[in-house]
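This structure is in structure tokens; I'll ask about it shortly.
With one protein chain withheld, the remaining protein chains of the complex are depicted in position.
Letters A, B and C mark the chains as written, and numbering starts fresh at 1 in each.
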């Protein structure tokens, strides 16, 4: 099952600068050979369900290893059976109508 | 790794009444012996990471089987290494301060 | 325009215990005479759009006044024109099908 997700991570108990933690997760996704698109409020990720969610779990583990005692993730996950759709397809379907 | 999540499912292409789909997911979580708390905008679920996310994936599959061509999930996931905390602990920590 | 929302607040830079901040927001909603339902991952709130969102803004201000240099909110907002629906109606429509 193919899935498109958006995820933002919020480590707690590590102060105000979260970017080192977000960057560490980006590397987790890249190491897993998943397609990603970073934006100011999270990252879009595309791939097979099991691979995407294994990477998500790995992000929680990595952030705890980096010293964050609490890690929250906000995830949007979308699956569809009517047709194939990539992250770029989704953006293009909107920009074509602007 | 223990996880507390909140999840709401939005099946698309099935009209305006989503409650049969939400109820079907509740049964998936119950069948998986996970602790749940239903509210007006989703369900809190508590358990081991792999079991909770296997049930989430199963919900997507069940909703597609019920006829929804698109299924979106909004998920909040929280893990912590400093101490154990249940869903009921989280609510009590707030109500104690009201 | 009537709206049902779910909101969770995450103050950053104040350590690991967020419940005093969540409780402060509960009081903001109560002072605004809005109907609320607390759960382990946020609060459901029901009311007129302008009153609900004025209270949300007030929560950000109160959390900053309490010392949080960063405040994030995750909000789900739902409006419908086909029929009236309360928070309790939404829960009942699911539990009736279990």
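Definition applied: a contact is a pair of C-beta atoms (placed from the backbone, for glycine too) under 8 Å apart; a residue touches a chain by one contact, two chains touch by 3 or more.
Small disclaimer: the values here were computed from a predicted structure and weren't measured.
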Identify the residue among B:3, B:34 or B:74 that touches the chain left out of the display.
-> B:74
By the contact definition given up top, give the residues of chain B that touch the hidden chain.
-> 10, 12-13, 15-16, 18, 69-70, 72, 74
Where the missing chain touches chain A, by residue | 4-6, 8, 16-17, 19-20, 22-23, 26-27, 37-42, 44, 74, 76, 78, 80, 82, 87-88, 90-91, 93-98
Those residues of chain C that touch the unshown chain are 1, 13, 49, 53, 56-57, 60-61, 64, 69-82
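Assume only the chains that are shown with their structure count from here on.
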Over half of the interface residue numbers used by both chain B and chain C, so same, or under half, so different?
-> same
Junction residues of chain C, two or more chains touched | 16, 74
